[in-house]
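Of the protein chains in this complex, all but one are displayed in their positions.
Note that the chains take the letters A, B and C in the order they are written out, and that residue 1 is the start of every chain.
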Amino acid sequence: MMNFDIPDHLVDYLRELDDFIDAQILPLQMQDDNNRFFDHRREHARTDWDRGGLPREEWEALLLEAKRRADAAGHFRFAAPKAYGGRDGTNLEMAIIREHLAARGLGLHNDLQNEHSIVGNNVGLLLMIHYGTAEQKAEWIDDLSESRRYFTVGITESAHGSDATHMETTATHTGDTWTINGEKSWNTGIHRASHILVVARTSGNAGDAEGLTAFLVPTAARGFRIEEMLWTFNMPTDHGRVSLTDVEVPESCVFGGEGRALQVVQHFFNENLIRQAASSLGAAQYCIDASVQYALQRAPFGKPLSRNQGIQFPLVELQTQAEMLRALLHKTAWQMDTYGAFAVSDKVSMCNFVANRLCCEAADQAMQVHGGLGYSRHAPFEHIYRHHRRYRITEGTEEIQKRRVAGYMFGFMDRKAPKGVRTGAG
Amino acid sequence: MMNFDIPDHLVDYLRELDDFIDAQILPLQMQDDNNRFFDHRREHARTDWDRGGLPREEWEALLLEAKRRADAAGHFRFAAPKAYGGRDGTNLEMAIIREHLAARGLGLHNDLQNEHSIVGNNVGLLLMIHYGTAEQKAEWIDDLSESRRYFTVGITESAHGSDATHMETTATHTGDTWTINGEKSWNTGIHRASHILVVARTSGNAGDAEGLTAFLVPTAARGFRIEEMLWTFNMPTDHGRVSLTDVEVPESCVFGGEGRALQVVQHFFNENLIRQAASSLGAAQYCIDASVQYALQRAPFGKPLSRNQGIQFPLVELQTQAEMLRALLHKTAWQMDTYGAFAVSDKVSMCNFVANRLCCEAADQAMQVHGGLGYSRHAPFEHIYRHHRRYRITEGTEEIQKRRVAGYMFGFMDRKAPKGVRTGAG
Amino acid sequence: MMNFDIPDHLVDYLRELDDFIDAQILPLQMQDDNNRFFDHRREHARTDWDRGGLPREEWEALLLEAKRRADAAGHFRFAAPKAYGGRDGTNLEMAIIREHLAARGLGLHNDLQNEHSIVGNNVGLLLMIHYGTAEQKAEWIDDLSESRRYFTVGITESAHGSDATHMETTATHTGDTWTINGEKSWNTGIHRASHILVVARTSGNAGDAEGLTAFLVPTAARGFRIEEMLWTFNMPTDHGRVSLTDVEVPESCVFGGEGRALQVVQHFFNENLIRQAASSLGAAQYCIDASVQYALQRAPFGKPLSRNQGIQFPLVELQTQAEMLRALLHKTAWQMDTYGAFAVSDKVSMCNFVANRLCCEAADQAMQVHGGLGYSRHAPFEHIYRHHRRYRITEGTEEIQKRRVAGYMFGFMDRKAPKGVRTGAG
Partner (left out) sequence: MMNFDIPDHLVDYLRELDDFIDAQILPLQMQDDNNRFFDHRREHARTDWDRGGLPREEWEALLLEAKRRADAAGHFRFAAPKAYGGRDGTNLEMAIIREHLAARGLGLHNDLQNEHSIVGNNVGLLLMIHYGTAEQKAEWIDDLSESRRYFTVGITESAHGSDATHMETTATHTGDTWTINGEKSWNTGIHRASHILVVARTSGNAGDAEGLTAFLVPTAARGFRIEEMLWTFNMPTDHGRVSLTDVEVPESCVFGGEGRALQVVQHFFNENLIRQAASSLGAAQYCIDASVQYALQRAPFGKPLSRNQGIQFPLVELQTQAEMLRALLHKTAWQMDTYGAFAVSDKVSMCNFVANRLCCEAADQAMQVHGGLGYSRHAPFEHIYRHHRRYRITEGTEEIQKRRVAGYMFGFMDRKAPKGVRTGAG
């Protein structure tokens, strides 16, 4: 029997999360002027402009404390396997939770800018569980679980953008030692990462899905260097451009098997896309709701803005898109849970590009409805816009998502999984 | 537990319908040049231009024969109660069936123009079951069930369009006799209807939801006159403008109770809207699918059109909208079945205006992809466009649907049901 | 000095045209029920459904009489050289006149469907003047000037659509005789044409701009056959699909020189595009104006529709686009007159695709604003939509126009003229 009602246990859990936020997160946000990280001063309060635009240490410390509280309360590892302290959260559950948290608006419970959330999306941990050698697991699992330490991922290169099968970075080996040379950009969290998971070509030719290998390289390795931090629309930045010059690592640093890097880095591709979509949907809903409320109160010419169809109709269009997206997103997440993460890749891409675009449009419309206030930093919409604008580019640009959908529609793609990923693994 | 899979019994039933079409409907369509009603000659073959633009008799006879076969095979009354030979079809089932039939394209199984279908949407029968007096039921049920006879509905007036609470038509009574005066337009099927269900003001003031009464008036009554047939974008026409001049009917013609006309005529408002939406979705999907196939084959400059993103991307956008709409439409129909037909009126309006617009856009894009052929009547897209363009206006224009959604979003509407309808009745 | 005012002499001439229409054309339209060709019966009145969907003879006779009156009054040949009885009308003048005539709405002065107008766009005559041999001119000029006889153009083939350099039709010669084989579609006016200007490959390879030759072939020639008339969105049809089987013509039928067909058929490419754009702009303006008037009067819920921003704002957007387009169209036509017809080909394509799309959007919005009436044939908008929808496909689809603009923007096209046309000739 078809059933579209969100199950009671999840409704209850959302309430539990709200209670937890009220009890433990909001008070933390409100003390010691911590709210400076969320009010109109947020960008400056978070950004250490004179240290490369990096996040300020107080800011990152605050996020860590929120995570710690969430982990203590049993929320942070929701998506992780039970064996690792998690709750085996499904894609559907995570989607609904992510949307719910984002729909609350800006706050310490779920910061838009750096993917911080009281319910974590700890891909590093999941990758380690899935692909780590026994030795690697022993070294990493605990640290990753408790956010004590993490590695960043190094795939993209300046000259190649969206195509992960073309890269200049190479690794060659002599005996047990691999020597890596190359450059990577957009390495998120590089400023505090102990390691970087570098993807390098070890065999084959540019464009081949096979022949790419992932290496867990210590950022302290000789020959590794952060060249610059990339300043973005939203600040602070935690995205770096790095270089590797004759960096030597032992065989034990190979991660996921020689030549199988593409499978590793794309394993959670769809999971990430659907969660990102859910966050964007939640943020879009927040913008719509706030605009409705404002339009009901604001009356510049003597009658409320809400009486103007010029205000109403764009919000109706946005709400309609949000409802349609929500329905497809739940369905898609459920299908991923039921039939495999790569079973409905086209729908995942659809949800992703629609959600991210919708969120930008909703934030933009919220700015417009709020007028001067909307354009100011005293309202959250410019921040939401700035953050979610990124999602239309990262993790596959909107054009890449559409190309993927077209691939299925026109039969150019005969596999459900990305290049290099063997289905069934999802 | 949430479940988004279409249930097996319904999947099986769709296959049964397909088999029935192949066995009994397609052969009928293909014999005796009956296909003239569906190929490029369709409009002329159907239209008796010199008799007011009415449907030709051969055309209506053919539709009736198809209905008869469908009823004999047990399909036609799918939506009707079991007690009346039906299968108690739900809104969800009807939506999925309607979409499926429309997605097959033009044909005798489901003609777009006059709501003909092998699975009927026999609102007249359902209204009679719900509101008829014992006497009325005795007179009408069999005829309605077997499509031998029907009544048309007369609400709209030229000067009032979308607002059913303003009308010039009045009825006054002396003893047991009601005298009706007024004019109605857009009376569908008036040319063959034995009766017209006329809504007239019997008390109260313009704008009141109460005080309107429905009368089952014989079209043979003295003082009743079809003034003209309204020629529309798609032809033939079965929409008339009629006048009633001192038409006298007995008390037994009151239908649904004095003063309760709005409830009667709007009882199946949401059911109609969601089925219309499902048809539009199916037709949209047909246009998309046909365009994909054509773009794969057509190669005017030496490479298939399908290789151009200028062709791909608009179709990707349409398919994405179709998937989102499908998800919301199923959810909404299920909610209507589960929580009442007026429980999610805002979502019904969303589905409706999106579906009808999407179908027009998909037909338009199909024309564009098919180039000269697309513009011709040798392809079905102009016909699909012309038919579905109507749905953006009738049953509440797109603007009316948006206004309804806005009503719920901004709190202007505090009831789920339309004016005059008591909830719970749905 | 820049000057954006329409010159007085042209303003005066528009008034003169209006007076002429009132005095000589409208009376003709209103007599003998001729208005049946323009009121809700127009399509049927014009179409001889049982003779292949061709225009009825009475209809074509009426158009001819209107042309005759216009020629007698000195208007019809406005665009022709003075030496041929014309007024040397410029592109700018023709654009302004075409827009003006279309902005008056449907009527005998300027019928949308078959390019009929009291101010003609007699391309056949212009081509003959430009490319005809002395012998051809002697035979044709008078007949073409007075619309007694004409030839249709045969370029497009079913399999090749927009690309005029790929075709199956070939011509080979033995001595002085050319033998032509092939098929052509979308030959406008073929039903009454005495000749067809067939483009055939006489040398070179598919895709070459050179090696195509035009032949003036009598439609009475042995081996020439109209295979079918193509029924289109708007009826009647004057578009045929024809075949040529071993059609033999003498050398004197070569038109414009061997191998130079592309130059010939594209000579007036930009002139046609800009006039088509002007007509669409005029028709768009008509739809906007009519909608404004209707919205001011129609008050379904007690207040005029014009008070709703849901009605106002879409019309504001359309009017804004119309004003921008008008400004660019005048500028572009002036630049064509001043610097050559191929000097601003990118702007010509811009004007063309925007105008045709805008007209469709304006007609669609007019339908929506007019509600049920708008959907009917009792209002002209469905007819306007149906006609102008064609312009988004013929004379180069919207996609082809965009590709042309892209060609200039990205430097893929290094010439201003189409393939095969030597600049300077414009």
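Convention: a residue touches a chain if its C-beta (ideal position, glycine included) is under 8 Å from a C-beta of that chain, and two chains touch if they have at least 3 such contacts.
Everything numeric here is computed off the predicted structure, so don't read it as measured data.
Only one of C:177, C:252 or C:320 touches the chain withheld from this view, namely C:320.
Residue in contact with the omitted chain (choice from C:35, C:188 or C:312): C:312.
Across A:34, A:91, A:152 or A:185, the single residue that touches the chain missing here is A:185.
If you put the hidden chain back, the residue from C:79, C:196 or C:354 that touches it is C:354.
Touching the chain that is not shown, out of A:85, A:161 or A:340: A:161 (per the contact rule at the top).
In the full complex, chain A makes contact with the omitted chain through residues 40-41, 44, 47, 49, 53, 156, 159-163, 166, 185-186, 207, 230-233, 235, 298, 300-302, 308, 310-311, 367-368, 371-372, 374-378, 382, 386, 389-390, 392-394, 397-399, 402-403.
Residues of chain C in touch with the missing chain: 1-7, 92, 292, 295-296, 306, 309, 312-313, 315-317, 319-321, 323-328, 330-331, 334-335, 347, 350, 353-354, 402-403, 405-406, 409-411. Listed by residue number, the positions of chain B touching the unshown chain are 308-313.
Convention: only the chains that are shown with their structure count from here on.
Greatest centre-to-centre distance from chain B is found for A, with centres as Cα means.
Mean C-alpha position of chain A lies 44 Å from that of chain B. With centres taken as mean Cα positions, chain C sits 53 Å from chain A.
Averaged C-alpha coordinates put the centre of chain B at 38 Å from the centre of chain C.
Multi-chain contact residues of chain C (touching two or more other chains) are listed as 308, 310-311.
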